[in-house]
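Okay, handing you the structure first.
Apart from one protein chain that is not included, each protein chain of the complex appears where it belongs.
Just so it is clear, A and B label the chains in written order, and each chain counts residues from 1 on its own.
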Amino acid sequence: MSKEAAFPRSSRAGNSRGLLWLAAALWLLPSEALAQKNSPDIPVVSTVTAIQNARIVPSPGQVIESGTVVFRDGVITAVGRRVDIPYDAHVIDGGDSLSVYAGFIDALSHVGIPEPRNQGQPESVPDRSNPPFERAGITPEASARTALDPEDDAVEAMRHAGFTTALVAPRGRMLPGQATLALLAGTNASEMILQGAEPMFFQFEGAQGVYPGTPMGVMSKFRQLYREADRRRKLEAMYAEDPSGLSKPPFDPVHEAFFPVIAGNRSVAIWADDVLEIHRAMTLQEELGFSMMLFGLEGGFDTLSNVAASGVPVALTLDLPDKPRWAAKVEADSLQRILDAYDDETRTATFRDVEAEQRNLESRQLWSRARYVGMAAAYHDAGVPFAFASMGVDAKDIHANLREMIGEGLSSDAALAALTTNAASMLGLSDRMGAIRTGMMANLVVTHGSLFNEDTKITMTFVNGHMFEAPASTGRTGSNSPSDR
Amino acid sequence: MKYTFSTTLLALLVVVSLGQAAFAQDVLIRNATVLTVTNGTLEDTDVLITDGVIADIGTDLRAPRGVDVIDATGKFVMPGIIDAHAHIALSSINEGSSPVTAEVSMEDVVNPYHLGIYRASAGGVTVSHTMHGSANVIGGQNETIKHRWGATDPDAIRFEGAPRTIKFALGENPTRVHGRRASGGSGAIVPATRMGVEQVLRSAFENGKRYMEAWDAYNAEAATNPRAVPPIWNERLEVMADILRGEILVHCHSYRADEIVMLTRVLKDYGMDKITFQHANEAFKVAPELAAYGAHASVFADWWSYKFEVYYSTAYNAAILTRNGVITSVNSDSGELNRHLYHEAAKSQRYGGLTDDEALALITINPAIQLGIQDQVGSIEIGKDGDVAIFEGHPLSIYTIPVLTYVDGVKVFDRENDPDDVRVDVDPTAEVGMYEGQITGKDHIHSHEEVVDMLHFFQSVADTHIH
Partner (left out) sequence: MKRFMTFVLAVGFLIQPFEVQAQEQDEKARQGTYAITNARIETVANGTIERGTVVIEGDRIIAVGENVAIPDGARVIDGSGLHVYPGMIDSGTNLGLTEIGSVAETNDTNEIGDITPHMEALTAVNPNAVAIPVTRVSGVTTVVAEPTGGLLPGTAAVINLFGYTAEQMSAGSKMVIVQFPQEPSGNRPRWQQSGPDRRQERYKDALAKLDEVFDRAELYDRIMTAYAADPSGKEQPVYAPEMDALRPVLSGDVALMVKVDAADDILKAIDWVQKRELPNVVFSGVNEGWRVADKLAEAGIPTLVGPVLATPTRSSDRYDRAYANAGLMAEAGVKVAIRSGESENVRNLPFNAGFAATYGLGKEAALRAVTLAPAEMFGIADDYGSIEVGKKANLFVSDGDPFETSTNILALFIDGFNVPIESRHIELYEEFLNRDEGRLKPVEILPADN
């Protein structure tokens, strides 16, 4: 917010332009105090913001050098090189050192749903072979919407990482409920909710101590629910049309929750933790025919061709395997040499060969890790569009991981697309967000420096037009002094 | 920092991502002593495998151009070994939360990356019947797999066309897991005794029968009445119905003679004649009954005394059963024993004097019959799958060394040329050069996967005899 605009004057817009430029110059001073969220007792004086003299990336591959974006009441009203800035705008001058991107979209996580405290031992039931649905982790009728909490630490952390929107899945075991689209800001849960897709969330997590506990149990239970729901759906339709002579069809909310899925009106969002779970998800989908979205796919390089051929929308995990402990102590160029030194002719015949064996195993491990890191690039090279999902990842690791993926061959544009346009497309949000265009929601990320550079910092995130500044002490890896602005 | 792949690593990558088509090849094995099992021993004989199938057996066979020729002079060729009781290549083994879980299937949790596949093929095994565990009276469906090491798609190691099978279990395991302690998420449930086991079986079969009848009735009615109401869908009873229809072969973990006979009584009541008793340590006591029923047995070479129900057993079990006309196989039920099943089978020569062909049949044609795959594997005959194992030294000698193993004509084990480290997926984070422990010849826990299953349901891992 410019100091000028804080004290309204009656002078005409034209005269105040010069003053606006002065105010903009003054704006280069640190201005935490002016962040709206931090001081709710200070009255809001403008609902329109303009960011000027910034490098704007409306969508991957497009750049507007020294551009301006204007947004009012959470909607982008103008984007371009030469844009009229409304007289009442809070102007942020990029000083040609800021970049603006569309706010990132987290294709799947639990952000906004705090972890439950004091889990303790799960309760005992009379018969573990036939437990109540809830005890078995089967609550597909539940919704993440009722569990959202804008005060969840993850919300702020993800915002600081540049995320403005997420598909939030409820926590639980195999069928915790329906996921919801959500903005990563709000004074209460309702403000977070975005209307749109509410896929049924499914993961291969068995119940503890009761049926079904194992992955094969989970798969059978899913089939059972689906097929019985299909029967009931047809029965209910028949009964609704003409009940005469028919017993009342059985009803429970669990089976009921499958009806829209069976009708093709709702997708199933499946989290696949590893390559075998990808196969299991695809098996179920092929058998039952529901519309599927696949998330995670860690280590899924071996199934790339299957996934590509299936056309299933995918979001890859932002997680990367930790570097092995031994590699943490080794210089980067030595790591490259170790990798290149792999020799598949090595045989460990006796005690004399154990040193060479160790080196070779280290080599092989680096090569294996490289496959994980290069997976996103591989998907891109294979022409498979993907988004990114942060489930299970710490927000502060996300950008370091992205940089590693880019180092291993993923282009910056492809990475940005995964975070923005592809995610919007996958989640049915393309008409509202994922790009910086007139008419779209004002979800923006402002960085100091080009997004994926090592020392770049995210300085601000806008969610539905509301500004959130990165705190000086946290933020990104690299230097953090405010004077760097 | 960019990791550029070396060409050898790239080659490895290519190899492990080969599709189905690559899993049928050609090879000519020359001048070996061929142990056909069903047609005697042929000296100085060639075996030609074309497109994964045994195309010819004879002398001076000509190799088509480009086909690998293996000089097996002085070596022995036998049919690929078939392990009728394994738990390898699975992500999970026991859905131990219910005494009846017919609906679950090992097909859903096949893990082609499991090192056990290679290690068994290094002992001549080409086919494994990888099974649900023995926690439940009626467990899940099993999966017959081929040891196609290097395949990364679980579907690619399935033995296409192999009949469906299901795991039953009697005796101490299901009664302990369900009935004799409060465990997991609830107190004890039936069965706690062998009486309960029978009733669980009868109840499952009866419910399956009524379910089948209800659906048959519905299908008949639906032909003319569009408002016919189908019965409740039940995945579990669907499988019970398939068992009753004879579409699924029952393989029953059992030990005591009396419970073995009990099951034959129940099966007889429901009109089912195909049964293989697994382990069946006391089967020798009722060998005449089994022979009369046409029941089969798949037994250990010499495991006994680790539980009370195997205290009164004998290593002569396989020999007694064979002599009494029961089709018998020797299995491993172990990630260690399955690497030397040729040696396990050879023990039947010390314990009961079986002949060479009888001993070899225990791990080839007999398990093939028990798994319903005898038309494709189990012996070296023209038209059968090119699943063979080549040994230096007779396979039944303690001094033998398996050197080459082929599955559908594809070499899956090569003692001389395989690298030491044959892992297809390498953990990117684990410590390198780490001591991991061993499975030994007496270990009755199959794998970490099984321990995880047990921890899911039971408070402690102390009771490790899920076997």
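As a convention for this text, contacts are C-beta pairs under 8 Å (C-beta built on N, C-alpha and C of every residue); 3 or more make two chains touch, one makes a residue touch a chain.
Please read all numbers here as calculations on a predicted model, not as lab measurements.
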item: Which displayed chains the unshown chain touches; value: A, B
item: Residue among B:30, B:87, B:119 or B:236 that touches the chain left out of view; value: B:119
item: Identified contact with the non-displayed chain, of B:69, B:217, B:232 or B:292; value: B:292
item: Sole residue of B:164, B:180 or B:343 that reaches the chain not shown, by the stated touch rule; value: B:343
item: Where the missing chain touches chain B, by residue; value: 115, 118-119, 122, 172, 261, 264-265, 268-269, 284-285, 287-289, 292-293, 302-308, 311-316, 319-320, 323, 335-337, 339-340, 343, 346-347, 349-353, 396-401, 420-423, 429-431, 433-442, 444, 448, 451-452, 455, 461, 463, 465
item: Hidden partner chain, residues of chain A it touches; value: 347-348, 350-352, 354, 357, 361, 364
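The rule we apply is simple: only the chains that are shown with their structure count from here on.
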item: CA centroid of chain A to CA centroid of chain B, Å; value: 43
item: Chain A - residues contacting chain B, complex; value: 122-131, 135, 206-217, 219-220, 223-224, 227-228, 230-231, 235, 238, 242, 245-247, 250, 275-276, 279-280, 283, 299, 302-303, 305-306, 321-326, 332, 335-336, 339-340, 342-344, 346-348, 357-358, 360-362, 364-374, 407-409
item: Interface residues, chain B side, partner chain A - complex; value: 1-6, 8-9, 12, 16-17, 91-92, 94-101, 103-106, 108-109, 111, 140, 152-155, 183-187, 189, 227, 229-230, 232-236, 419-421, 425-433, 453, 456-457
